[in-house]
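Shown here: the complex without one of its protein chains, the others still in place.
Chain naming follows the written order as A and B, and within any one chain the residues start at number 1.
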């Protein structure tokens, strides 16, 4: 089978705005996304991890990923999420190149 | 130390087939894998995330990652997983280029 180039967009932000951020991502053209509970330490929130229980407890961030066909769509998602949400909530976002089997699914 | 090019394979699918998918991945030559609980919205399953509790509750997907030395092995894993599992279960899979310290471990 042939592999196709695609772009993965990753957004890590506060869990309280996860639904709205997913809406922003979909409104830019993503057909789906994957979410993972996350913790961490960044600009605005400081969190430490002491043991296994607390790690799960302290996961108040969310990591949202989606794969899109074009770099333009990926950049639009990145810019829209940053403009709408990163002024008032902590968050980071980045793009990565990936290879997928079928390009029709995204 | 010298860095070596390697390929990361990522499979996101339904948690109920996680064991079987991991077996498929290993049978193609991967020597290990990492799993993370995931939620999301895609082709066949629609899920929303409302608050922190429900995010953890609704994580019925799994994200499986492994690193292999060659692009051929990575593509074999991708194709085998897609052929065996993505006809009857929802799932996506993709490759990413990575750099690792030691190539003997994978």
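By definition in this document, contacts are C-beta pairs under 8 Å (C-beta built on N, C-alpha and C of every residue); 3 or more make two chains touch, one makes a residue touch a chain.
Note that this is a predicted model, so its numbers are computed, not measured.
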{"item": "Touch residues of chain B, complete complex, unshown partner", "value": "1, 3, 6, 8, 15-16, 18-19, 22, 31-37, 56, 59-60, 62, 67, 96-101, 105"}
{"item": "Positions on chain A where the hidden chain makes contact", "value": "10, 12, 36-43, 48-52, 55-56, 59, 61, 63, 75, 78-79, 82, 92-97"}
